[in-house]
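Everything below concerns the one structure shown next.
For this view, one protein chain was removed and the others were kept in their places.
Up next, chain A:
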Amino acid sequence: MEPSTDQPGTSHSTTNPISDGSGENNGQFECNICLDTAKDAVISYCGHLFCWPCLHQWLETKPNRQECPVCKAGIGKDKVVPLYGRGSTNNQDPREKLPPRPQAQRPEAENRNPGFPGLNFGDGSFQMSFGIGAFPFGFFGTLFNINDGRPRPPPFGGAQYQDEQMLSRVFLWVAVILMFWLFFL
């Protein structure tokens, strides 16, 4: 019996905060994004270590704001240096073997609701009034979190229809006044 050694699983097994077997380096060589030992490591000019796939995904997430996740210094594909450890079998630049680039996306803008009831003027001469007239509707839409389908236009001749006709005329006049203001200021 050797009670002093070999007691796996007892409570005093380790004091290492990351005890998954690879944690003996105290986090010095861990990627700042996945918190794992950096693979295909690159280092930024500001000195912060990342896996290239991790950093690449972050740069893709924020294409307009290329900042180091740790210190917010400028960062980019041309502002990192690949690290090659001894005996690593492939010394290919990690930046060349990119993870498959996600396709560019063009998500729909929020609150893009086609057609506002009561704002169809019938002729094309008042294109501009749509943009202006639509503003208060869009505003109220976001204010009350109405993002789904808008109610159908009310039946012709009802009281609500009259109201909306009135509203649309008001917006039309607002648009006309705005146009005059724009042209003759």
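Just so we're on the same page, a residue touches a chain if its C-beta (ideal position, glycine included) is under 8 Å from a C-beta of that chain, and two chains touch if they have at least 3 such contacts; residues count from 1.
Just so we're on the same page, contacts and distances are computed from a predicted model.
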{"item": "Choices \"N-terminal E2 ubiquitin-conjugating enzyme\", \"Pyruvate dehydrogenase E1 component subunit alpha\", \"Cilia- and flagella-associated protein 36\" or \"Molybdopterin synthase sulfur carrier subunit\" - which one is the UniProt name of the chain not shown", "value": "\"N-terminal E2 ubiquitin-conjugating enzyme\""}
{"item": "Residues of chain A (touch criterion as defined above) contacting the omitted chain", "value": "15-20, 32-36, 48, 54, 57-58, 61, 67, 69-70, 72, 142-145"}
